[in-house]
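What follows is a single structure, and I will ask about it in a moment.
The other protein chains are all here in position, but one chain of the complex has been omitted.
To keep things simple, chains are lettered A and B as they appear, and every chain counts its residues starting from 1.
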Amino acid sequence: MTAFLLQQLINALTIGAIYALIALGYTMVYGVLRLINFAHSEMFMTGGHVAVFLLAIGASFSGPGWVLLVFAVFVATFVAIGFLGVGIEVAAYRPLRGGSRLAPMLSALGVAIILQNVVMLFVSRRPLPFPAFLPPVSFDLLGAVVTVKQVFILAVALLLMLGLTWFVNTTRFGIQIRAVSENARTAQLLGINVNRVISLIFFIGPGLGALAGMLYASYYGIVVFSMGFIVGLKAFIAAILGGIGSIPGAMLGGFALGMLETFGACLLPMLTNGVVGSEYRDIFAFSVLVIVLIFRPAGFLGENVTEEGMVYKRDF
Amino acid sequence: MTLRLQAVTKRFGALVAMDALTLEFRPGRVTSVIGPNGAGKSTLINLCAGSYRVTSGRILLDGLELQQAEKHVIARAGVARTYQNIRLFDGMTVLQNLDVFLYPEIVGQTFAEVFRPRLSRQIKLQRSARCMELLERFDLDRYAGQLAGDLSYGNQKLLEIARAIVLRPKVLMLDEPAAGLNHGETHQLMKKLRELIRPDLVMLVVEHDMNLVMALSDHIFVLHQGKLLFEGTPAEIQTNRAVQEAYLGSPGENDQIREAARRRENRVRIRADADITRHRSGAA
Partner (left out) sequence: MTSESAASTRPPPNRAAGRIRALLIVAATLGALVLLVPQLATYHVRVIDTVLIYVLLGVGLNMVVGYAGLLDLGYVAFYAIGAYSYAILASGQFAIHLPFALILLIGGCLAGLAGVLLGIPVLRLRGDYLAMVTLGFGEIVRLLLNNQVWLTNGPQGISRIDEPFLLGVGLNTPKDFFWLLLPLVAIALTLAWRLEQSILGLGWAAIREDQDAARGIGIDTTVAKLLAFGLSATLGGFAGVIFAAFQRFVDPVSFSFWESLTIVLIIVIGGLGNLVGVVVGATVLIIVPELLRGYSEYRMLLYGCALVAMILLRPRGLIDRRYNPAWLMQVLGWR
């Protein structure tokens, strides 16, 4: 029993880490612009594809020295998708700033559709194999099987999250990000270049999402143009669960959703004697979304909307 | 018909915006609420209108308790208000802005309106007539078809007041009606407000413009830091020392300022007292 639960725990943490990385992108953007960046799921997807591409090129160059290559691909993917994110913000969101909140959301949806279809039509309709760059070793931990891949994903994800936390809490840019998230207009009055901060957010967020895509692809071994939609949606639910707008909330929410999903999917069949099967994993995640938004829209760590804050001239 | 606040307290976190305030607003006259910034004047209106919830205390309209009621229920009970920063429906016409106020009264007729066009036309004509009549009283009838957002600022303020009274409310609360108006417009406003006085209407005006307040009011409450500092007729208020100090600073401070201005100093140190020790309770 312990072994079984431990196994599920490790699985949950692994997928949770990936959700957390993607959720960070959603939460950072929402915190500043109050915009649900629907295109973020496609950052995840394009990141995976770009990584495949770069690894393929890299492999033809160096033979050994995998570690350096993988590291280089990590950095390159982060930067490439980071620039993509900034570009999208400038082209599709910035012109709409200050208007209704419906317009940027629809624009984001449009961008998501464009990205997905561009990859589908011009890269590949079929799934592409992701080269395994880790030894297929696994070891036994109190009866549970832990693969090197899982350890790697967890380690990298935690490192990235720690890095982001350090960045946001210590560096000047990080503090500017927090200031702009809290109140953009005041931050501007204090001399902070809000546009630059927003570009920074659109560099880091999508970049992290792209790395999550690379990790995800390395875990499952393939990339496909449609992989962004469901995973992105779930990461989004994780961000809501943790409290959208809150960076530690996104991380917490990611792991929480990973747990809920994994344990829910394996426990539900047991509890209901097989009536509710594990295909219900997805429904579970969406139900979490609906329940959280109805009963506690602020999630775990999000800001509670106060009375005075409730007074919006336009709801969206 | 009386609007009563009983020991109403409102806290925003650690800030006490209103401190066990007990007031009574009577119909048939204009009662103004004045006080320096932060005294709790807007909070008062927001609490009575249901935008804020009291931390403790009761708000009563005759026998009806308002402090727990939903905003729209309070409105339907006959409490109308205007906003300091105008909140008209900019995208709708002037006539529509007035018309929509009739919603609580006639929303039940929607079914008839949809399925019986002839009846609906009659109903619409009646409503239009009623609204146009009111617009004429405020000299706004020629703007009936224009978008409310296109009106001049002064006219927008008038429209806000016109809207508030279309359903013959029991309580009319005006939040800084003269804000942003020039002298002539303020005078116009005062005349219009005087015309509104009715024996069955409680009129509450929050204002900074002392000329308007003194000319219009029958009774004045002076608030300071959430408490009642003084109340009385305009004449009594003008001569009261505590009120003057709350608004204008103590004589000592004023001398300092005058000296500094004369010597053209850039900075003056003033010691501000945070609490009122000169509150005169029962002084009306």
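Here is the rule we use: a residue touches a chain if its C-beta (ideal position, glycine included) is under 8 Å from a C-beta of that chain, and two chains touch if they have at least 3 such contacts.
Every value quoted in this text rests on a predicted model; they were computed, and no experiment measured them.
When the whole complex is considered, the residue among A:28, A:192, A:240 or A:265 that touches the unshown chain is A:240.
Only one residue from B:110, B:182, B:211 or B:238 touches the chain missing from this view: B:110. Shown as candidates are A:3, A:57, A:75 or A:121; the residue that touches the absent chain is A:121. Take chain A: the residues that touch the chain left off the picture are 34, 36, 92, 95-96, 99, 101-103, 105-107, 109-114, 116-118, 121, 233, 236-237, 240, 277, 279-280, 282-283, 286-287, 289-290, 293-294, 297, 305, 310-316. Residues of chain B that touch the chain left out of the display are 49-51, 70-72, 75-76, 81, 83, 87, 89-93, 95-96, 99-104, 106-107, 109-110, 113-115, 117, 120-121, 124-125, 128-129, 131-132, 141, 144-145, 163, 167.
Note that in this section only the chains that are shown with their structure count from here on.
Our note on geometry: chain A versus chain B, Cα centroid distance of 49 Å, whole angstroms.
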